[in-house]
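Removed from the display is one protein chain of the complex; every other protein chain stays in position.
A and B label the chains in the order they appear, each numbered from 1.
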Amino acid sequence: MRPFAVGATAALLSVGLFLALWVSPPDSYQGEYVRILYVHVPAALAAYGAAAVACGASALYLWRRDLRWDFVGRAGAELAALFSGLTLLTGMLWGKPVWGVWWAWDARLVTTAVLFLLYVGCLLVRDLADDPERGRRLSAAVAVLAFLDVPVVHYSVVWFRTLHQGPSISLQGVKLAPEFLLPLAVNTLAYLALLGVLLAERARLASLEVER
Amino acid sequence: MKRVRLAAAVLVVVGSLGYVVAGGLREAVVYYVTPTELQSRPLDPRRPVRVGGQVVPGSLRREGGVLRFVLSDGQAQVAVRFAGSVEGLLVEGQGAVVEGRLGPDGALDARSVVVKHSEEYTPPRSPLPPAERSAP
Partner (left out) sequence: MSPWAWVLAAYGCAALLVGGYVWRLWCRYRHVSRVRLGEADG
């Protein structure tokens, strides 16, 4: 099961990279910069997924006090920080050439930065308490609350007037030509598979370290 | 010692969280006003405003180092003057967010021009994408 999952993820990531850098045409307005979309959007969706896993596992840990839920919750929080950090970095590398600025104080950017900082805080708080169990509970509580920011991040472009563009894919329709949709879909799938593999491996490592 | 370092790290995270939230509350709730809103409300000319809209096709031109264009939201329009160079991909028919002060003639003297990208993505029909020939 493990070699298959790792192999399938590696294959998906390679196909995604090929579609993103070779097959996708440039955009009629932003040119080659559209290729940054294929890391930025999948990374953001992976961050949402990791945050959801961290929230669910942390809630189960607070309820059941089973250490295995803590391992999964910690893996989720680490990956939420990793992928939201990647979302911010790739967003800045797109914003500088296209918008003309690295950063803007708009609702989408601010709420995403808050998401990243919440998960960094969630990981730090774990080691702050003298009693490891208290640290785990504190961290789990932060992970549950931090998830509340995910819908705010996602709908910030609808609820507020932002510099960041609105959703290209929504119930109102798809504003993305099919040439861009396929690489985006494959890369999103690849990043979600990567998230799954990393979650499983990180949680397994945590259980091995406790057994030791 | 480890606890002091950790507490410092938590403090940095909480501090940046506060900084980001404060910055967001100050600016993000209404990131820009539309030309209609700009004209319907009396404005202190000394205070800078941020106005967003579409760059009206045919209005973008550079005269002696000054970039001029007209921003529109479909109803009202506002003329923009900008003495600097735009770093983003400013194209007619696309969005822009301009920060500056309203001059006595009703035109906006821009301090910064940031490009706003639309959520639409289309492959180029002409061999050269507009991004390559956008610089006016």
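For the reader, a short list of remarks on this structure follows.
FYI, a residue touches a chain if its C-beta (ideal position, glycine included) is under 8 Å from a C-beta of that chain, and two chains touch if they have at least 3 such contacts.
Since this is a predicted model, take the numbers as computed values, not measurements.
Every shown chain that the unseen chain touches in the whole complex is listed here: A. Checked against the full complex, the one of A:12, A:86, A:115 or A:163 touching the unshown chain is A:86. Interface note for the absent chain: among A:36, A:53 or A:153, the touching residue is A:36. In the complete complex, the hidden chain is touched by one of A:29, A:48, A:94 or A:147, namely A:94. Against the chain not displayed here, chain A makes contact via residues 17, 21, 31-33, 35-36, 39-40, 43, 78, 82, 85-86, 89-90, 93-94, 96-97, 194, 198, 201-202, 205, 208-209, 211-212.
Heads up, the rule we're going with is that only the chains that are shown with their structure count from here on.
On chain B, the positions that touch chain A within their shared complex are 3, 6-7, 9-10, 13-14, 16-17, 20-21, 23-24, 26-32, 52, 86-89, 91, 94, 97, 112-125, 129-132. Residues of chain A that touch chain B in their complex: 25-31, 33-34, 37, 96-101, 104-107, 109-111, 113-114, 117-118, 120-121, 124-125, 127-128, 160-163, 165-168, 175-177, 179-180.
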